[in-house]
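All protein chains but one are shown at their positions in the complex.
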Amino acid sequence: MGLFDMFPPRAATSSIQVDALYMFLLAVSGVMTILIFVLVTFFAFKYRRKKDDPMPRAIHGSLPLEILWSVIPLMIMMVMFAWGTKLYFEYYTPPAETLDVYVTGKQWMWKVQYPDGQREINELHVPTGRPVKLILASEDVIHSFYIPAFRLKHDVVPGSYQTYWFQATKPGRYHIFCAEYCGTNHSRMTGWVTVMDPAAYGNWLAGSSTGSMAEQGAKLFEQYGCVTCHVLDSQGRCPTLRYVYGHAVVLDDGRTVMADEGYIRESILNPNAKIVKGYHRDIMPVFQGQIGEDGLLQLIAFIKSLSPKTPGAPATAAPGAAPSRQGAVQQGPAKQPQKQ
Amino acid sequence: MSTTLPRPRIEAPANYLNVDYGWKSWLFTTDHKRIALLYLFSITAFFFVGGAFAVGMRINLLRPEGVFQHDTYNKLFTMHGIIMVFFFLVPSIPATLGNFLIPIMIGARDLAFPRINLLSWYIYIVGGIFALTAILQGGVDTGWTFYAPFSSTYSNTHVIMAAIGVFVSGFSSILTGLNFIVTIHKMRAPGMTWSRLPLFVWGHYATSLIQVLGTPVIAITLVLLGLERILHAGIFDPSLGGDPVLFQHLFWFYSHPAVYIMILPGMAVESEIIACFSRKSIFGYGFVALSSIAIAVLGFLVWGHHLFVAGQSMYASMVFSFISFLVAVPSAIKVFNWTATMYRGSISFETPMLYAFGFIGLFTIGGLTGLFLATMAIDVHLTDTYFVIAHFHYVMVGGMVMAFLGGIHFWFPKITGRLYPENWARIAAAIVFIGFNLTFFPQFILGYLGMPRRYATYAGEFQVLNVMSTMGASILGIGYLIPMIYLTWAWRNGPISPQNPWHAKGLEWEQSPTPPPTFNFIEPPIVTESAYNYSGEEA
Partner (left out) sequence: MGDIDATLHPTSAAHPAGVRQDLKHHFDDAAQQMESSTLGMWVFLVTEIMFFGGMFGGYTVYRNMYPEAFASTSHFMNVTIGAINTGVLICSSFTMVLAVRAAQLGQKKAIIAFLILTLILGCVFLGLKGVEYHEKWVEHHIPGPGFQYADARYFHQAQILFFLYFAMTGMHAMHMIVGAGLLTALIVMAARNRFSEHWYTPVEMIGLYWHFVDIVWIFLFPLLYLIGHTS
């Protein structure tokens, strides 16, 4: 980055979009600022008080002017509003087909897990040309996963999953910053996202793997006894998990919800929060306190693998950046002694 | 049955300052003017305390690897924010200039509840003691925003002590607002209709509405936070079933309107100064007056723009973004009307007017950068970066503090009976303006480049702009110190001021002696003309 750069690198499709909107706002602001500066300076000079000046005549106002300078700025602002809203909705509505990466924030590091099982700390590798969706979780306090080069961030909130997506365009290494104050080493909770062209990315992926997340999730599925009920075919006591993820689920109270990552997480930690129609409460054990964030993400990856994506499958997440936040979540970090 | 008092004429030249001496006459006063001075000294002291923390921060930011320990830096920015927001900006103009001037401007002998006025100062001091105690105990490191679950469960610092300080000072704010609302409604002199009120009074009325409606919400939020720290019931802690975003909603429900508490009085001062030093009635008086009310009302409906990336629904965010644009319109209306007031005016360039020019320019920039943050897709990139810091310092420091200094200079003769040295004051105003821009303009650039806020250490490529900003802060600091010196000097040694050195309109200049007697007027005023009737054209 040069000494007088005013923009971060543009490394994703979102970057130029945000920069374009920014430059529109800069232009409008510049014009407005210069207009006011020029007028004030001009009036100050032209109407400066000279000796024996008569008292100025009062000019009380002008309704047409008031309307003009209210309506015109309002119209310009509506353009800003519409443009900004459109982009915002896009950034938080992932497309149907994404490469999913799971990011867990904890004081003061980022843990990144890939579906094929690779794990990194404070590093994220992504290919160009493919939509990548980040599923963000926190183990303790609120953090924020910020990639200036993509112009994107979202808070990482304990107790819920947040997501956003991007499509990288330019290979290189770019900053990751935590952007929500989270304690002592907040400013050290940084990392790097490495964007690689697809071939290089493939090579990198082949590098390390201890079994994909879904495979690890399958082991947990067995270990925690889920398999005794949720055998892959329905047995009557509990609903099947095949084709659950990404589809609508009808509940016993008549509501219909989308089975996204948040729904599955809640179903594990607080099963009675939502009961599928035709089934009963208090049958599934409550796993709150027994499975940590990493394990939850692996189980979710496994359950996702039971819904292979078919053409025409619905979007993976309902609009709204907050999948269900309900249900108690066990975090379990050691709590430091506190002064009051 | 009539119980009207006979009106005595006050023949002796006693004014509110020399009518009585001794600490008791000050600490037990019910005279709104003396209470205003009590506030003035206290908030100035807190301004320099908050400023000291800023000095520490800017020193730390000279180097990418920082200078102090991270925990120290985190406490510096937290205490800077808490002190500046709650103990300086919120009370500043209302408790000092508002207290002093509102009764006089409407032709009253005092505020509606003088003893409650004094009580509000004591409450403020008690709150300040709690805050200072938190500082002396080692400070708080949650940020002035106290986000949970960090503040409720993880922070090891004296959160509750600081929260009590803020809670208590909030009641001071509520009582001031309550007093102003009742005073303005009930104690206007005969002939002082709403449409003849100085815009200073309109602005404070709108501010008071916000103070009264908004402050109780942060009070209860801090109570819940404090209880949560003690009991760990889980209201904001997701590991116990709570919702951390609920805290943010409750917090910002007050704290957004709070920023309008912090700017409306500055706009109120601005109107008075521009009218006087253009010798002309404010263009669009009705629009400027009602725009203050519009800002107060709309200001309660935009708090969610602080939660665009926090986990709030996209649709709610959209509504908040839309209304945030709406609230910019009344502010823009004011700026245009002030500019139009200068058209065909008779402009002079005394210090108050220099600060007023500074206000127009810097508030315009600050307000426009707010639009960037209201635009959702841009806010995604800019929120929690230095862009936000630059934005709010432009409106609060470039706006409000400049207006405060302008107002102090404008009414200095009225308050003290003396004149300040004009040349020193102009030099200081220029230094403040230059220092301010050098400090905060680079921060817009830093923000877009991606430097997050609340960072004790930062990436090396941000250093040049940070150094520039620290240099600016040194200049700004000097700019603030100079008025401290000459104003203190002028209070005792300045030339005696004539009754109306600025030849300004307004009851405080035309019908109240300089400095005013305890009950403000010799003859009770009867108002026959609208505000700013410089041209003498109409009644």
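Every chain is named by a letter (A and B) in the order it is written, and numbering of its residues begins at 1.
Just so we're on the same page, a contact is a pair of C-beta atoms (placed from the backbone, for glycine too) under 8 Å apart; a residue touches a chain by one contact, two chains touch by 3 or more.
Small disclaimer: the values here were computed from a predicted structure and weren't measured.
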Check your understanding: Among the options B:R63, B:H232 or B:H503, which residue touches the chain absent from this view?
Key -> B:H232
Practice item. Would you indicate which residue among B:A52, B:V182, B:L419 or B:M471 is in contact with the undisplayed chain? Key: B:V182
Point to revise | Selected residue (touches chain absent from view) among B:A14, B:A430 or B:I526 | key: B:A14
Practice item. Please pick, from B:L76, B:L240 or B:L354, the residue that touches the omitted chain in the full complex. Key: B:L240
Review point. Taking the entire complex into account, which one of B:A134, B:A206, B:L250 or B:L405 touches the absent chain?
Key: B:L250
Exercise for review: By the contact definition given up top, give the residues of chain A that touch the hidden chain.
Suggested key: 272, 282, 286, 326, 328
Exercise for review: Go through chain B and note every residue touching the omitted chain.
Suggested key: 1-5, 8, 10, 14, 19-20, 25, 29, 103, 108-114, 174, 178-179, 181-183, 185-187, 212-217, 219-221, 223-224, 227-228, 230-235, 240-243, 246, 250, 253, 518-519
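Methods note: only the chains that are shown with their structure count from here on.
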Check your understanding: Which part of chain B faces chain A closely enough to touch in the complex?
Key -> 66, 70-71, 74, 137, 141-143, 147, 149-150, 153-161, 229-230, 238-245, 278-281, 283-287, 308-315, 317-318, 321-322, 325-326, 328-329, 332-333, 335-337, 339-340, 342-349, 357, 360-361, 364-365, 368-369, 371-372, 374-381, 383-385, 445, 448-450, 452-459, 461, 464, 532-538
**Study point:** Complex contacts: residues of chain A adjacent to chain B
**Key:** 1, 3, 5-8, 17-18, 21-22, 25, 28-29, 32-33, 36-37, 39-40, 43-44, 47-49, 53, 55-62, 65-66, 69-70, 73-74, 77-78, 80-81, 83-89, 91-93, 107, 140-142, 144, 146, 148-149, 151-155, 157-160, 162, 175, 177-188, 190, 319-322, 325, 327-332, 335-340
